[in-house]
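Handing you this structure, nothing more for now.
Note that this complex is displayed minus one protein chain, with the remaining chains in position.
A, B and C label the chains in the order they appear, each numbered from 1.
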Amino acid sequence: MALIKLVRTFAVMLPVVVVAFSARGADTVKLGLIEPFSGPIAAVGRDTLEIFEFFANEVNERGGVLGGRHIEIVPLDNAMNAEKTTQQLRKVIDDEIRFVSQGVGSNHALNIIKFLQRHNRRNPDQAILYLNHSAVTTSFTNELCSFWHFRFDANVDMKVAALVTQLGRDPSVQKLYMLNQNYAYGQAFQAAAQQMLGERAPGIELVGDELIVPFGKVLDFTPYIAKIKAAGADTVLTGNWGPDLVRFVKAASEANLDASFYTIYAGIPSSVAGIGAKDGIATRLKQVTEMHENDPLYDQQPAELLDTYDRWRQQTGKSIYSERMRWTIEFFAAALDKAGSDDPALVAAAMEGMTMDGPAGPLVMRGEDHQIIFPMVISTMAEDLERPYIYEGDNYEVAFATDGWIMSDAIELPTTCEMKRP
Amino acid sequence: MNSALTLTGVRKSFGATEIIRGVDLEIRDGERHAIIGPNGAGKSTLYNLISGRFPPSAGGIHLYDTDITNKKAFEINRLGLTRSFQVTNIFARMSVLDNVRCGCLFALGHRYAWWKLVGRLRDLNDRTALILKDIGLWGKRDLPAGLLSYADQRALELGIAVAGGANVILLDEPTAGMSHSEIEQAVSLIRRISEGKTLVIVEHDMGVVFDLADRISVLVYGEIIATGSPSEIRSSAAVQEAYLGTGAS
Amino acid sequence: MESFIFAMFNGVLYGMLLFLLASGLTLIFSMMGVLNFAHASFFMLGAYFAYQISEGLNFWAALIVAPVIVGMVGAGIERWGLRPVHRYGHVAELLFTFGVAYVIEELVQMIWGRVPVPYEIPDAMAGALFTWQGFDYSIYRVFMLVVSVAIFVALFALLTYTRIGLIIRAAVSDPTHVATLGHDIPRIFMWTFGFGCALAGVAGVVGGNVLGTEPAMAIQLGPIVFVVIVIGGLGSLGGALVAALIIGIVTRLAIFYDYGVGSLVLALGLEIDTTSMLRDFTRITTAQVAPVLPYLMLVLMLIFKPRGLFGTRDV
Partner (left out) sequence: MGRLAPWIAGAIVMMALPHVFSSGFALTLMSQIGLLIVFALAYNMLLGQGGMLSFGHAVYFGLAGYFTVHYLNFIYEEEVPYIPVTLIPLLGGFVGLFFGILIGYVSTRRAGTTFAMISLGFGEMVTALTLVLVAIFNGEDGIQTDRVIGEELFGVTYGPNIEVYYLIAGWCLLCTLAMFLLTRTPFGRISNAVRDNPERVEFIGYSSQRIRWLAFSLSSFFAGIAGALHAVNIEHVGFEQVSVLQSGLVLFMVYIGGTGSFVGPIIGATLLYFLQSTLTGVTEAWVLYLGVMFVAVIMFFPGGLAGLITMHQPIWRVHARLLAPLLIPYARFFAALVASVLGCIGLIEMLYFRSSRLSTETELVIFGIESDPFSAAPWIVFTGIAVAGGFAVRKTLPSAVSAWNTAIADARVLPRG
């Protein structure tokens, strides 16, 4: 009861806080969030904004950063369009925002990295720092690495490494079928898996390796399912996301394909909503994430954090599924304090090598390539769990149950980054 | 005798129905030739075959000495044959002036030019002005053609057709739907513009036909049943029976 | 062989679903000369209505009611939207339906949100009807096939044996003719449009739960349906059927018999420069380009036979 009261108080307070924010705008540390807030995938951008605003507010409630200043999230809509991203970056420069975050769409991430490299070189005293919360292209922390870019999500190779390690541990996996989207990300997933399978899961036979036209162009996956059946595969490994994942899994379930699905993105809200409980369970749908709510380690986290999670669920009617975005805010706040300044160069320097406690081990921001390293967990969709998946108040009655943790040493891959520091 | 247009054994079928059933016809150079016949006789189809809108199913068509049987409409036009349409067929959103200009452009050799400005082409504008004055639309040259009165649109239709200066002119019911006074004007206009040219005219108004034509051909159910001078046609028994007797429209 | 038959089965199924959409589009086009760009949006509406109705009642109610509502919406749009635009010509009508497609997609997002809705196959039809040579032929897919074939037969009978069918066929062959026979053309247009949309609605009801019900489904399916009716020949129902089946089957077989350009190049004994920018051309396989094949077929068709397979009318 007290909790509901607290939420209500909070809800009433928030407009006041918002007004207070705008009144003392000069005192805040602004973090521009460039995501699609309009257009077909606006839902993803808006979910991200909600998480950022919520956890920035948590930091502010705790007393803020740099001795009482607040973090202010400035939403900047890029409509999932490269030219709008550039336009918003120029707005960021105009408005003297010195920190930006983005994660939806690695093409836009690349755009930002390249833009900031040019801008920061041409205008070193107006440098801008980019905190990448979800864009996973491996090269961003390899050959394309930049001092002005930090990544708070595992890259594709790391995620594949975790999945393949788990495949090697699972004795029921004999024949594996790979299906990926035919574009930069899907091809990177495919290449990484091909390379790692031999090292980490030598006993597994790869019976199929397929690329499909991406972005919802394949309307009916049944023929692919038939091929998987014909190949006798017992496990499917796919990097698909969005409609390409939803349709793939639904077609498999409908055709009673007896195989487990190893994926990266099964747990994002639109996928869970699209796939549904029945088909997810039938395909033993698995995901690799930084954490999930039904892991045994969940309850062993600090009490304040569990309180925060509860408040989040109460307020938003949504499950916790993107810890990395909370980490982004927390690292940002800690780096500001450690640097004792809001100068992006100092903050970047402070962030290098910074560590924090994670649920299963430390989260380390590797200094040499600005890639975060952390243990990852593989989980499978299941029913009757303590915290079923909720999204916008709808209860999906399923959630994910842990198969196993992959510790940092198995995921940490060498980098080819030759960082140029200013 | 030089013939401007020669049709030999021309046939045309649409599906199973044969509309033109073997037409032989000779239009002499410089004559005014009328084609008459009841509704559905195939007059418009015959025009469409000559002017290249459709290819004939069989037979041959010559313009002077050139075989134009399977040529495309614009190729035939470039060889010096032009036509008007029964249903007004103009460029409705363009000005009257530009309608006539378009009719002149190809013949004056400007073709597809995209590097010259029409306003600067003296030959084009002189000729356009001449034709506009001739068809009595000079005063309305800036109006969109679609806003003209019906009679003016018919006049413009003629203007576009003759603007290119083709030697052989095919007119399809140029006076259809006009009042008496308008018809008189139209006839004198036709007489003027066809001066020194070969004219073929499809017409229902017998007054116009007998007034204008040097020779007349009668088309009934896809066949030419008679060709001759107006007086010959007037007195021909076959024509009386097949056409005039059943009631001219 | 068994996988070939399974691929054929799915190809026919997908083809018949395309035909359900294409038949409505063809009917509308034949009668009114309007290429309804929003047709796939009505397919989407069918799926969403079916989801909503099956939440409240059940799938069977949705199967009957959803297409009727979609048809009503379609008729309404024709009556108050398309009819006033008619006088501006076919291009304006096409543009109008293009705009309507945008609006419908946004309205769907406004009402049902931007994430997919969980529209599921009814439990009664979830299992396999029979298993043959290791492949499951699910009850629902067979049911889809039955529904689409039944609608095809009904449509055929309607056109061949009824008075309305006579009028429609007359209008298809000569649209100006029917008006002279004293029929109320605007009303016929309205109901044709509504009926065509209802057919798309049926496709939405039976296809939405298999393909996924989400705001982008219209944009993803729409262009393919146009390809179907252009390849089949604009205004030809038989052509639409054949083209739909061809596209359904070809895209399925392309996935099954996965040939690559690379193997052809190797067979010819040519060397591939793996650093060249054109290297990807040699890596393409038929499975990868399967969804693009319809467009390729469209382009080839227009080069070699611009009227389509069974087209009789120019546009």
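Keep this in mind: a contact is a pair of C-beta atoms (placed from the backbone, for glycine too) under 8 Å apart; a residue touches a chain by one contact, two chains touch by 3 or more.
Every value quoted in this text rests on a predicted model; they were computed, and no experiment measured them.
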In the full complex, displayed partners of the excluded chain: A, B, C
Touch with the omitted chain, as defined above, among B:63, B:90, B:158 or B:239: B:90
Omitted-chain contact residue, chosen from A:137, A:180, A:238 or A:371: A:137
Omitted-chain contact residue, chosen from A:99, A:115 or A:309: A:115
From B:45, B:69 or B:82, residue that would touch the chain that is not displayed: B:82
Given B:118, B:176 or B:206, the one touching the chain that is not displayed: B:118
Chain not shown, touching residues in chain C: 35, 81, 84-85, 88, 90-92, 94-96, 98-100, 102-103, 106-107, 109-114, 223, 226-227, 230, 234, 276-281, 284, 288-289, 291-292, 295-296, 298-299, 302-303, 306, 315
In chain A, positions touching the absent partner: 11, 14-15, 37-39, 42-43, 46, 49-50, 53-54, 57, 75-77, 79-84, 86-87, 90-91, 93-94, 105-107, 110-111, 114-115, 118, 122, 137, 182-185, 187, 213-215, 217, 315-318
Positions on chain B contacted by the hidden chain, ascending: 51-53, 72-74, 77-78, 82-83, 85, 89-94, 98-99, 101-103, 105-107, 110-119, 121, 160-161, 163-164
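Throughout what follows, only the chains that are shown with their structure count from here on.
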Category of the chain touch graph - line, ring, star, complete, other: other
Greatest separation from chain B - chain, by CA centre: A
Averaged-CA centre spacing for the pair chain C and chain A, given as whole angstrom: 36
Chain A and chain B, separation of their C-alpha mean positions in angstrom: 74
For the chain C and chain A complex, residues of the former touching the latter: 3, 6-7, 10, 14, 113-118, 120-121, 126-128, 134-136, 138, 140-141, 210-212, 214-216, 220-221, 224, 252, 255-256, 258, 285, 287-292
In the complex, chain A residues that touch chain C: 40-43, 182, 210-213, 216-220, 222-224, 226-227, 229-230, 243, 246-247, 250-251, 254-256, 269-270, 273-274, 276, 278, 391-392
